[in-house]
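Questions regarding the structure given below will be posed in turn.
All protein chains but one are shown in place.
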Amino acid sequence: MIEGYVYPNEVELQWSILIVLYPYITGLVAGAFILASLERVFRVESVKPTYRLALLTALAFLLVAPLPLQLHLGHPERSLEMYLTPHTASAMAMFGFVYLWYLMAVLVLEIWLDYRKDIVRLAQTAAGPIRHVYRLMTLGSYDVSAAALRVDDRAGYVITLVGIPSAFLLHGYVGFIFGSVKANPWWSTPLMPIVFLFSAIVSGIATVMLLYMAVTRLRGRPIDMRCVDTIARYLFYAFIIDFSLEMLDLIHRIYEADESFHTLDFMVRTRLYFPHIVVQIVTGTLVPLVLLALTQLVKLAEGARRGTYATAGVLTLIGIFAMRWNVVIGGQLFSKSFLGYTTYKMQFATREGLLPAIALMILPFVILWVLVKLLPPWVDETAAERQAT
Amino acid sequence: MSHGLGHKGHLLRVAGLYAAGAAAFFVLKAFFVPAGFGAYGHYRAGAIDDSRTRPIAFAGRAACVECHSDVPQAAKGGPHQAIRCEACHGPLAGHAADPTEKNAVRPDPKVLCARCHAANVARPARFPQVDVAEHSGGESCTTCHAAHNPKEPPAAAPPQGQRGGTK
Partner (left out) sequence: MNPDRRDFLARSGKLLFLTGAAQIAFESVLRGEPEAAPNYRTTDHWWGMTIDVEKCIGCGNCVRACKEENDVPREPSCFRTWVERYHVPEGDIERPQVDSPNGGYDGFPERYRAGDGAKSFFVPKLCNHCAHSPCVQVCPVGATFESPDGVVLVDKKYCLGCRYCVQACPYGCRFIDPRTETVDKCSLCYHRITKGLTTACCEACPTDARVLGDLKNPKDPIHEFLRTHKVQVLKPQMATGSKAYYNGLDGSVR
């Protein structure tokens, strides 16, 4: 269990799997949003079929993001203190406001503006009690004239424009929460926010890609290959940058070999070997990179491409989860004395155990299902198709 | 609805909603931020008083000497003269406040003395230390050493757990 010498107060880990989940979830949010913004701001037409789905995915995950934190806190009933008396020197405190800004001033607003025409229509035509929900969402305004919709479009554009640096801030900040801790050499590096951000982009893009393929299949519709090909290409580019950054960090550490190096090196070779080398680097990064490179270099048939994308996507998500695990858990496995190691004893059905973690990973999909029912991303298509038949 | 605002009415509603939210937040803040927060720094001023509020367990030598003035006399000139009473006798603030009700318990020399004087490689070489079993042959340390001045032999009739105070 304990190897070598750890300070007496370091025997038990402070941050559990829930704290691994948290950057994973906020990462998916940032990545999904950036994919959505590709269409809105950078006019990448081909990814339009995923635009609304990406936004709803981002919202579903963002709503779940605070939950692992609440479960982890010793006193969740005091969590409002972060908003009432935020310590401006603390990255964690300031993150509360970044989160609030991103949720309310970017994501919710952008979704509302993009869906407003449908919300107004549904407020007038929907059957049953759900109609009241739509009426509430209209905020009392039923103006969907061409002029008003132009206003919406313009406003949405501005919000997305502001939203891109906000998404960068959202997840870069989480990286800074770790990267600014000088006491922990595994975390303390200026590269941390950037590495976090690019792995967020990678995981977010992979999620939306997989969700789009799965949901389209479930709806019995044909998958827009031009769209998926484009997304996969962006995934590939983002992954190359992400991998380069992580390799840069690794090479730098090995080359400089400062006082913490031998303890970190030993940890990666032993306790962290499986999650770091096998899962994160080989299975979760190298294999997807090779698969995606294959699709860029060789002309594969549609079915083969879909299968390759799906495989690469799943492996990517596993790999990015492993990356969060290796940062959070890895950073606590070694002692700050640099002379010893402890173990993470993850429990199953306790407040911070595996079971709540699994539940929290399933919850965003449940919320997404509700959101898709409430605000269907493809309502125009189905209505048009209904008219055609 | 509000065509006078040029089709931006719905945006104004949103802005209004958000402004209301912000106002509610400031009201909440006024209610819930604890009194005295920020008086000395970014913390609740009352926390300093909270930290000072705690019962005392170790009374300190001055309190002991008030009644047990014979001990410093006995220890004078010996190697234990500077050691504070509770270092060996444990926390005795309760006893100092109420000597009759809360009796002090005499520590067992075989356990107590070894804590400091059992030979250990990591102890400074010039510090007096012995292999306890070899040195004492199983006897209690106070058979040969007076506890308060170990360079002296023990007093003729050491008190057996009775009141040692002079008041």
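As written, the chains take the letters A and B, and residue 1 is the first residue of each chain.
Following the convention adopted for this analysis, a contact is a pair of C-beta atoms (placed from the backbone, for glycine too) under 8 Å apart; a residue touches a chain by one contact, two chains touch by 3 or more.
This one's a predicted model, so the numbers in the text were calculated from it and none came from an experiment.
Checked against the hidden chain, the listed residues A:S145, A:S244, A:S337 or A:T350 yield one contact partner: A:S337. Touching the chain that is not shown, out of A:G74, A:P222 or A:G303: A:G74 (per the contact rule at the top). Interface note: of A:V181, A:L294 or A:M346, the residue touching the hidden chain in the full complex is A:V181. Within chain A, the residues in touch with the undisplayed chain are 5, 7-12, 14-15, 69, 72-76, 78-79, 81-82, 85-87, 89-93, 96, 177, 180-184, 331-332, 335-339.
In the full complex, the hidden chain is touched by chain B at residues 34, 37, 40-44, 47-58, 60, 82-84, 86-88, 90-91, 97, 115-116, 118-124, 127.
Convention: only the chains that are shown with their structure count from here on.
Rounded to a whole number, the gap between the C-alpha centres of chain A and chain B is 47 angstrom. Touching chain B in their complex are the following residues of chain A: 80, 83-85, 87, 89, 104-105, 109, 112, 116, 138-143, 145, 147-148, 150-152, 155.
Chain B meets chain A in the complex at residues 1, 6-11, 13-14, 17-18, 21, 25, 28-29, 32-33, 37-38, 42.
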